[in-house]
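And now, chain A:
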Amino acid sequence: MYFESIADLLAMEGHGVFVWSSYAVFAIVIGLMIYLPIAQLARHKVRLKARFEALSRSELELPHKR
Partner candidate 1 sequence: MAWTWFHRLGSPPWIYHFAGRVLRYLLPLTLLMLCVGAVWGLAFAPPDFRQGNSYRIIYIHVPVSVVALAGYYVMAIAGAVSLIWRMKVADLMMRVAAPIGAGLTLLALVTGAVWGKPTWGTWWVWDARITSMVILLFLYIGVYALYEAYDNKTLAAKACAILSLVGTVNIPIIYKSVDWWYSLHQPASIKFTGGTTIDPSMLYPLLLMISAVYALYVCLLLLGLRAGLIDSESTTNWVKREVLGEH
Partner candidate 2 sequence: MSTSLFTKVVHRQLLLAFRRPAALLNPLTFYAVVIALMPLGLGPERQVLADFAPGLLWITALLASLLSAETLLRSDYDDGSLEQIVTSGGSVYLAALGYVISHWLITGLPLMLLVPLFSQLLSMPTEGVLALVASIGVGTLLLSALGTLGAALTVALRRGGMLISLLLLPLEVPVLILGAGLVERAISGLAIQGLLSILIGLAVLAVTLVPIAIAASIRISLEV
């Protein structure tokens, strides 16, 4: 490790603010970009499950695609 201590790692000879904020923005944006489609998929599944169950209760036929 090129730094003497954790304090040095955080400070990075004065440039710490820039480096750490970049990495933080990176982590946040990447995290968001991973999370959003996963959450969207889960939402779709919940919504469609409710719809399919409601439809099968009313005994309607779905168009056969596959």
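If you want to know what made the cut, all candidates are chains of the complex that A comes from, given by their letters.
One rule holds in what follows: contacts are C-beta pairs under 8 Å (C-beta built on N, C-alpha and C of every residue); 3 or more make two chains touch, one makes a residue touch a chain; residues count from 1.
Remember, predicted model here, so these are calculated numbers, not experimental data.
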Direct contact with chain A in this complex, candidates 1 or 2: 1
Interface residues, chain A side, partner candidate 1 - complex: 1-3, 9, 12-16, 18-19, 21-23, 25-26, 29-30, 33-34, 37-38, 40-41, 44-45, 48-49, 52-53, 62-66
